[in-house]
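Structure in structure tokens, see below.
Just one protein chain is left out here, and the rest sit where they should.
This part shows chain A:
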Amino acid sequence: MGERDPLRYFRIEAKELVDQISAGVLDLDQQPGADVVARLLRFAHTLKGAARVVKQPEIADRAHEFEEVLVPHRDEAVPALPADQMRELLRLNDEISAYVDSLSAPAAEPAPPSAPAAPEHVRTVPLNAPDTQAQVDQAHEDAELARGADAASDRPERAATADLDELLDAISEASARIAPLRDGNRTLGRLHRKVETLGERMRVGRTTVSDATARTSVRRLAGELGALGRRLTDAVDQVERELDEVRGRAEGLRLVPAGSIFTALRRAVRDAADAEGKRVRFQATGADVRMGPNLLNLISGAFLHVVRNAVVHGIEPEEQRVAAGKPAEGTVGVHVERRGRYAEFRCVDDGRGFDLAALRRTAEERGLLAPGVNPGPQGLIDLVLHGGISTAPGVTEVAGRGIGMDVARDVALQLGGEVTIANRPGQGATVRLVVPLTLLSMNGLIVESGGTTVTMPLDAVRRCVRLAADEMAAATASARLAHEREVLPFLPLAQALQAVPAEAEPRSGVAVVLAADRDTVAIGVDRLAGISTLVARPLPDLAPAAPVIASVSIDLDGNPRLVLDAHGLVAEARQESSTARGDTSASAKPRMPILVVDDSLTTRMLERSILESAGYEVDLAASGEEGLERARSREYGLYLSDIDMPGIDGFTFVARAKADPQLAHVPAILVSSRASAEDKRRGTEAGAAAYVIKGEFNQEELLAHIRRLIL
């Protein structure tokens, strides 16, 4: 059996060891410690032994060389490896990794002559020998990185054991819940016999049984049946919940933790820093966020460029950093976070930020920017994203910033997401990649409201407060709830779901306190129905939904169940609450909706949040074409359009709307970063009623224009 593929188990073990060695080498580089050396020696030694057994001398020899480098440092309290030795370790690490990867190439390698080597000759070191790893795990960021390394070994060959254990636990739990059903069955049998006996007695000798006894028996039977019924309902409920949990966990196994890409990114940072002669520390958070492996692969590819760029262009040489009062060691961080139906990947560095003057020069040289035009800092940054400009004087071996940004933008485009850059001159830069998640494992709080069952993201739930009927009524009427000496906006969920109120009489319920976007609100529901792990998928095409809906999951019966969006709920509750308080003067009269046309997701969301908090209903379109299509499908009070968009631009959008007799009466505002008088004139010519410059974007000014035009 083992003869058929002698490498079968070696592949799994070697891969795991290589992952641990890769993470260990990077640990050694950043926080040298005797325990790290010991750990690495152990891994290398195990790998060497195993490789010898399966006749893989290339791997064994390199593992041996690896050991040789480390052995002299074994007894140093704080091992100090010269840079060339460090590089040597990294090189060996790469070579071993390449050999191990080639072993698992799909082409079934010709089985080498069956290995006669007797395994008992080889001394193996148990992988999980206790060690002083506790010290390492103290630092939080290290734990995070370790999780990333663990996650990296979540190859399909050996799905994360912890996940499998949890799944098995959930299955046992579900089976355990079957027992009450079996008991119930026995009770039912007993009751059945009693009824039969009673019936028999009534048939044969009606007179022998006095009415009173018969009545008592029947009453007792009815009582027992009722109790049994309740027990069975409870048991079925529980089984159902447990099965739900099992399903969720099983689906979750298909997903990969974001941490699995951290080791590769960390290594890229290390290599780039080494090539540039800089000292850079890598930090990562969000290793546990799980998502589809394909998505993660694409993002990993793009982020390799992004982190390299951050090291090469962002982090300054040591002396400059010290002179600027910064720590000599630079920091590059990768942070992964789930935001509703999106995943956000952030690369943050504490370097010099983008060189705006250089950007401007390059842009002017390439004719992307007319000389003398000032697009503002953000405008220049946007050019980096759209124009393929690099601030580097020459493209270095490791990175040319323009290329990296192009890759990031392409990946975002491919995944339907967006890249943005926040520049803090002298302080660093943040590159943010936001992509919609296709499948996402999450913990949900199942709630019922107005006859429907929906799921709330549990990580946004702060607490649940039981409300009596009168408290519920008061909170609903005032759209506010006093909670822990704070007044929170209160929104009944049924209202957010546009459900038809079933009954007017107030009932007791639960207020779920939700936090998102640094804001806290309370959502009123009828009752809580448990917690479950679920896999949320995006809403299907052709199903536009209110912003309070994030995604959908499938329940046990195969029916869709809505998953709510914490950000959407918070925004909705805020708006409803302020409307109820009469903050908006026109709240009584329903106002016409506003159509926002802009190709940038960020701008769309920003404008939407401004308009919605001012009490307007907002629809979004991502292009001029889509804008026209929407404009024709609904009556709007106003169009708010960007100018520079792929496809038809904002001028054309306005001109075409004005040319359409059905749309001509709707006023339009152009919002753009273009500030020239010529552009304003073109806007007026196209028929725009107002022109707002993005650079000097002023919320109040915009709202003033809108109020003037729409009311």
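What we mean here is this: contacts are C-beta pairs under 8 Å (C-beta built on N, C-alpha and C of every residue); 3 or more make two chains touch, one makes a residue touch a chain; residues count from 1.
Operating definition for what follows: contacts and distances are computed from a predicted model.
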*asked:* Just to verify: the chain that's not displayed, which of "Sulfate adenylyltransferase subunit 2", "Alkylation response protein AidB-like acyl-CoA dehydrogenase", "Putrescine transport system permease protein PotI" or "Chemotaxis protein CheW" does UniProt list as its protein name?
replied: "Chemotaxis protein CheW"
*Omitted-chain contact residue, chosen from A:P82, A:G277, A:P371 or A:P544*: A:P544
*For the full complex, which residue in A:E365, A:E629 or A:E701 touches the chain that was left out?*
A:E629
*Just the residue numbers, please: which parts of chain A touch the chain that's not shown?*
452, 496-499, 537, 539-546, 548-549, 552, 554, 557-562, 619, 621, 626, 629-630, 633-634
